[in-house]
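Down below is the structure, laid out as structure tokens.
Let's turn to subunit A:
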Amino acid sequence: MISLLLVILGLTLIAIGVFFDFVGALGLLRLPNFYTRLHAATAGAIGGAVVPMLGASLLALGAEYLGPQRFFLAGAAFASSILLMILAQAGSHALARATYISQGAPLEPIEYDALRERGRGGS
Partner candidate 1 sequence: MSDYFSLMFTVVLLSLVVNIGIALYGIFIKPSLVKKFIALTIFSDSINSFAIALGFRRVTGSYPGVAVLSDVPRGVEELRHFSTASVDPLPQALVLTAIVIGLAVYMFLTGLIMLYYRHYGTTRVDAARGGSRE
Partner candidate 2 sequence: MLTAALLPLLLIGLAFALPAISLVVRNPRFFRIYAVTASLLALAMALDVAVGVYRTGVTYYLFGGFRPPLGIVYTIDKLGAVLGLLSIFILAMSTIYSTWMVRSRWEYLYYTALLALGAGSVGCLYTGDVFNFFVMLEVLSISAYVLVAFYRDNPRAVEASIRYSMVGMVATSFYLLSAFVIYGSFGTLNMADVALKARSPLAQIQYSGGVFGNVILSSALAIALSMWTFTFKAAIFPNHFWLPDANPEAPTPISALFVAVIDLIGAYGAIRYLYTIFGTGSVIEYLRSDIMLVLHVLGALSALVGALLLVVQTDVKKFIAYSTISHMGLAFMAFTLGTERGVVAAIVQLVSNSLSEALLFYSAGIAIVASGRAVEGLSTLRRYRLASVAFVVGLLNLFGVVPLFIGFWSKVLIFIAMVEVGYIASALVLVVSTGISGLGYVRLIRYLTRPSGSVREDGRLRDLRVPYVVISVVLLALVLLGALFIYLPEFRALLEVVGTEVLDYGKYVEAVLGGTFK
């Protein structure tokens, strides 16, 4: 019973992941400039990768037919979801900062830029 619950929970999380994956991809296409696309990419990374990995780890715990190796799957999937949480934000931030400093992408549309006001854009 508990295994069925775990499996269903896992499948739900994976399905949610697919949905956010799609949202992220669509956002990446539709949003106007690099900085706004960053937000969609975050949705793709957290919703689209971390969540399904958590789901897969739950699923693996429940799916007994996978044999004794399923704990390995569950553990590795959970561990990689944790690592992804750390990596995704560092990557996005590094890319955003570098792009801002190098003016590698147009900032418009933007309504207010505190960084330029402070004159720290080049630092």
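Selection rule, in plain terms: all candidates are chains of the complex that A comes from, given by their letters.
In this text, contacts are C-beta pairs under 8 Å (C-beta built on N, C-alpha and C of every residue); 3 or more make two chains touch, one makes a residue touch a chain; residues count from 1.
If you're wondering where the values come from, they're calculated on a predicted model, not measured in any experiment.
Candidate 1 is the one that touches subunit A in this complex, out of the options 1 or 2.
Subunit A makes touch with candidate 1 in their complex at residues 67-69.
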